[in-house]
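As you look at this complex, bear in mind that one protein chain is not there, while each of the others sits in place.
Moving on, here comes subunit A:
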Amino acid sequence: MASLQTLSKSFSGWVFFCCCCCLPLLTNSLPLKGASPAHPDCRLRKINFQQPYIRNRTYTLAKTASASDKDTDNRLIGQQLFVNIRENNRCYLMKRVVEFIVKDVLLTEVKNQYPYVEEVAQFLASLTSELSSCKFSGKKDHIEKNLEQMKNKMEELGENGKTKAIGELDLLFDYMENACTDAPKKGGSKKKN
């Protein structure tokens, strides 16, 4: 119980913090829009991803968990999630993935095995709550199918499934960022050779 309380407390802290930071940004960027093809509610402000504190905590947590995951063949967060998914539905899909990971991985018994789990869970939960009115458009079949495949894969891996999911929080963070914000500077267009 105590941990649930701190969770909701710091969660509201996050929301408060984000709101304060973003108000000036929001007003600034109002005249800009119109170019984005995505559902207007399926957008996260960049500021969510510009806090090195939570980014580094997420990366550290992922690194810790992935060090004990020796299965290099199976991957949960990857391009296969986006098969048959139009670009404007990717943020919605990632929202669903994050909701699943928070509820079925991070807030289970594993949270005592790794550092920073609760902080990262709070952060991710704050993102999904910001996307509460983000809906898919068009057919939902592919989204559900891809989600199902990811969940099944995790199930199949048994105990290592959760370790793997935590080890991929860095990928989750990056995929969420790419799907829900205007692409950040990462030389993303750079392809092999």
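The rule we apply is simple: a residue touches a chain if its C-beta (ideal position, glycine included) is under 8 Å from a C-beta of that chain, and two chains touch if they have at least 3 such contacts; residues count from 1.
The criterion applied here is as follows: contacts and distances are computed from a predicted model.
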item	value
Listed names "Interleukin-22 receptor subunit alpha-2", "Probable electron transfer flavoprotein subunit beta", "Aspartate--tRNA ligase, cytoplasmic" or "Trafficking protein particle complex subunit", matching UniProt entry of the absent chain	"Interleukin-22 receptor subunit alpha-2"
Which residue of A:P40, A:G78, A:P115 or A:G138 touches the chain not shown here	A:G78
Contact footprint on subunit A, counting only the chain that is left out	49-50, 52-53, 55-56, 59, 63, 66-67, 70, 72-75, 78, 167, 170-171, 174, 184-188, 190-193
